[in-house]
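Only one protein chain is missing; all other protein chains are in place.
On to chain A.
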Amino acid sequence: MSRKNVVVVGHGMVAHRFVEALRVRDEQNSWSVTVLGEEADAAYDRVGLSSYVGAWDRKELALAGNDYAADDLVDLRVGTRAVGIDRAARTVTTAGGDVLPYDSLVLATGSYPFVPPVPGHDLPGCFVYRTLDDLDGIRAAAERAKAAGLAGIVIGGGLLGLEAANALRLLGVTPHVVEYNNRLMPAQVDEGGGRVLDRLVTDLGLVTHTGVGTEKIEAGSEALQVTLSDGSVLEAGLVIFSAGIRPQDELARGAGLELGGRGGVLTDRTCRSTSDEAVYAIGECAAVEGTCYGLVAPGYSTAEVVADRLVGGTAEFPGADLSTKLKLLGVDVASFGDAHATTPGALEVVLSDSAKGTYAKLVVSDDAKTLLGGILVGDASAYGTLRPLVGRELPGDPATLISPVGEKPGVGALPDDAEVCSCNGVTKGAICGAISEGACDIAQIKSCTSAGTTCGGCLPSIKQLLAQSGVQMSKALCEHFEQSRAELFEIVQATGIRTFSALIAQYGTGHGCDICKPVVASILASTDSDHILHPKQAGLQDTNDHFLANIQKNGTYSVVPRMPGGECTPEQLIVIGEVARDFGLYVKMTGGQRVDLFGARVEQLPQIWKRLVDAGMESGQAYGKSLRTVKSCVGSTWCRYGVQDSVGMAVALELRYRGLRSPHKLKMGVSGCARECAEARGKDVGVIATENGWNLYVCGNGGQSPKHAQLLAGGLDDETLVRYIDRFLMFYIRTADRLQRTAPWLDALEGGLEHLKEVVCDDALGIADDLEAAMAKHVEGYKDEWAGVLEDPEKLARFVSFVNAPEQPDPTVRFDDSGPRKVPVLVGMPGIGPGTGA
């Protein structure tokens, strides 16, 4: 069978989703895909466009897998505009003159921003808010406006307008918002909600002008003069239009395809054009049965429908839930169902608290029994339980559902087919099913059902379901401690208990185990600077910490000296080489820019370390749940592209945090420019140089489930960078679970990245001084653990294979040197003792 071609016009979020969905479903590889993207960037997170402000890093917004690099059947052409469709010949022509044949054509051209025909709308300094390029232009103009002390004007006070206003605020420019309707966000909220919202955003520094239009824009000598319909004139350095979007249907119009009443490619419920069976439309440019949807979730539905149809499926557009819940400028706004009470006979129940800045409205049926919709401003915490109740009988008096003291219905009151996670369409029944099949925490539910993986708004509901299903959300560390690691950390801090035996006697039961002992050892190490082999702690350490080396499969150990930032002197490298040669060690470079020496027996470790310490080296803590390495690229000192001294910063960070014990291993990276050669975004702490200072990324990791680190703060000077890392690390060390790396810790952290930013950057919990002091104590108390062993005969005496034969090497340790590299040889079972089954 010959392969068919599908041409996709547009490469936004929905187009990307379509390509991914098709490639997953098309198991026979019967389609080859050509994607034409007009923008220079491949698909990026346009919904998160505002997060581009600050870091100014395009890669940050790129959607995962958007280059299809590993897929030969996808041909992505960015910066390529389609200019014509020949429906008879079934070809698409590009601006560059290429003619591409198709068997099916998928239009995913999205929308364009609507700019009202105000005189002067095209003057320099006027922008729209749609693409990364738009934001780059806004940034430059805003910086000039800031320098000149000028304000910025946003025309349109809807969702996007408030996003644009926030961007201006972040750029240091006072935003004025001009909205023709008598309230902000008229599509989502009513007058009462609008009043509360207006007040909340005014408190944040926005100046709002509602109920007025824009008459004209004129260029003054220094600034733009914007005349409003009430005659007032505003001066501004820039103007941003965000007065809505229109479907981008120019290409379809030119091809003679039938359009919807308000534009957009008219399609049936299968997203197929009503006038050409070879043409589909998805996303914002599609008028599915006449309706265009400007949200990404229905767009994704259309992408899935078409992908399914192309492989012979029968999917249909299921309709869309236009409910929204968002945080704009830190203000909660939610709107769901029939928010504007358009149903005949609908009743409204309103609770407005101007003092607290909250507004809540429920729309109910004329008998006050069925929930039809609602609006929440200032506090949208009830959204998770209210939205799935739309169209269903209310579990109680509507007023109590939104009253701050009322009995909340909880997710338990919902029927099984109610959608708890609307982003991924997961019902309460599906979540309960996962729980009954053994999922017993949020992470497992996320991975079995994908509920809660997008906006996270339903996580409180999932927690409730877990609690109600009888699943004990046990935080118990093990059978000996009912407490979680974080709680034990608090107990140790508050009580000053410094021994495991006292801790387990007072707060636990039994004698401990291989789970709780290393946890307590780590907590003790994080809170004081005692040597980890101090007699009171030695029995708690697992074998790696006990022998300050990494155990390998045959019971020998590997040795890793610290090389801060990957730096090493020739003399040290020579000593490492000599040690490896003299002790017959296998040498391998680690991923963290240092050298690993394998195959040392316990009694050899002190002799090896004597020579390394004498040469000025120290423990690399490769064996510990602790800081491993700070990887760096060579940075501005040598590299012609580097913009900052990444090696210098990496060395400084490694020397600061070396020896720091944590719930799991910690890795860091520092890159000297945006090329990111140190792969810092794959680390728990990633630092990337920009011309404006350091960007700090947190909570990434490689390994089994790789995660990119996320931007915590941008444009930092050295001092602020170190202060933020101090706070971040200590906050993690205090609150994470056992063996929980930073990425899952952040996933589980209530409030997520936003909350972390508040704690680290804004000191929202008031603990920043305390966290910094704890880190200062660590830095001051740091001593090299191996030097500490070498100077203590008591500790040295532990480094023997046999207590009764200290000089005797373990005869079961053997190696095979015959191959290309030295490898350990495991022994067969000794033929002794019962049950060994030789």
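The rule is short, and it goes like this: contacts are C-beta pairs under 8 Å (C-beta built on N, C-alpha and C of every residue); 3 or more make two chains touch, one makes a residue touch a chain; residues count from 1.
The rule is simple: contacts and distances are computed from a predicted model.
Trainee: I want to check something: the complex is missing a chain, and I'd like its UniProt protein name from "Nitrite reductase small subunit NirD", "Cation:proton antiporter subunit C", "Tryptophan synthase alpha chain" or "Acyl-CoA dehydrogenase".
Mentor: The record names the chain that does not appear here as "Nitrite reductase small subunit NirD".
Trainee: If I consider the whole complex, including the chain that's not displayed, which of A:D103, A:D542 or A:D784 touches that chain?
Mentor: Spelled out, the listed residue whose C-beta touches the missing chain is A:D542.
Trainee: Which one, A:G37, A:G237 or A:G512, makes contact with the chain that was left out?
Mentor: Missing-chain contact among the listed residues: A:G512.
Trainee: Out of A:E750, A:E780 or A:E807, which touches the unshown chain?
Mentor: A:E807
Trainee: Name, in rising order, the residues on chain A that touch the hidden chain in the full complex.
Mentor: Interface residues of chain A facing the absent chain: 479-480, 501, 510-514, 516-518, 535, 538-540, 542-544, 546-547, 551, 553-555, 801-808, 810-813, 826-838.
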